[in-house]
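Mind looking over this structure? Questions follow.
A single protein chain has been omitted; all remaining protein chains appear in their positions.
This part shows subunit A:
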Amino acid sequence: MWRSCLRLRDGGRRLLNRPAGGPCASMSPGPTIPSPARAYAPPTERKRFYQNVSITQGEGGFEINLDQRKLKTPQAKLFTVPSEALAIAVATEWDSQQDTIKYYTMHLTTLCNTSLDNPTQRNKDQLIRAAVKFLDTDTICYRVEEPETLVELQRNEWDPIIEWAEKSPFPFRYGVEINSSTSIMGPSIPAKTREVLVSHLASYNTWALQGIEFVAAQLKSLVLTLGLIDLHLTVEQAVLLSRLEEEYQIQKWGNIEWAHDYELQELRARTAAGTLFIHLCSESTTVKHKLLNE
């Protein structure tokens, strides 16, 4: 932080004194003498360069238009999404940027880009395996042995979720076992549970699976993710359950807004984006038509 301040002090003068034909003149079509702060904005910060955001329907799906230009992914593919609601939500993300484009707030856009570009080149099987791997280290299966009040809290809040996962018709059609454990090695997941889960996840398309893996990575729990998919938990509830021990410590020792709340809101935003993404990518269009005709 101090180093970058020192750079500003020295470099600012040099930049402003450069002749008009120098390299900085071609950088942006903005004002000719940029203020020092804007000139040294990190390269990822871009100003909003468009007025209107709109949606059109193309052959591959719905596309986003920024003024007259079509939105593209980072790998320069045309940005198309299968669902109109998803397209509207992405358009709203772009439309809500003021002054600078804050890419870190555009979670739905990021998820769509990942699904379209597939930068890690994973196929469906690899995505399923990555998601199921979370079950081995599922947060709600890891229990502490002390303090007693935290043990009780974990029991009261997490046991019902495990019970729901084991007994509910979704996602496990047959009764399966999910054990909780206090050991550092984690729970032992029976092979049958794994098989049932793999075959269930295979029924989702690649886009939805990207979303499922994303949410499981955020919450550190696959069971909570399944709870969200099945509408059993709200996002706020799932995030609370994922952060149970942190909330316990906050209740005991106090809340530090710029750390705790910051992380909480970021986790909520990412989880909400992922959950919405999963639902909007798994909808079938036949349901949509029926609703529109009513």
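A few notes on this one:
FYI, contacts are C-beta pairs under 8 Å (C-beta built on N, C-alpha and C of every residue); 3 or more make two chains touch, one makes a residue touch a chain; residues count from 1.
Rule of thumb we're sticking to: contacts and distances are computed from a predicted model.
A single chain of the complex does not appear, and UniProt lists its protein name as "Protein FMC1 homolog", one of "DDB1- and CUL4-associated factor 13 isoform X2", "SCNNG protein", "Aspartate aminotransferase" or "Protein FMC1 homolog". Check A:Leu78, A:Leu150 or A:Val198 against the missing chain and you find that the one touching it is A:Leu150. Among A:Ile55, A:Leu78 or A:Val198, only A:Ile55 touches the chain that is left out of the view.
Considering the full assembly, A:Gln98 is the residue among A:Gln98, A:Gln121 or A:Ser203 that touches the omitted chain. If you put the missing chain back, the residues of subunit A touching it would be 1-2, 54-55, 84-85, 88-89, 91-92, 95-98, 102, 105, 107-108, 146-150, 152-153, 157, 160, 164, 231-237, 240, 244, 247-248, 250-258, 261-262, 265-266, 268-269, 272-273, 275-276, 279-280, 287, 291-292, 294.
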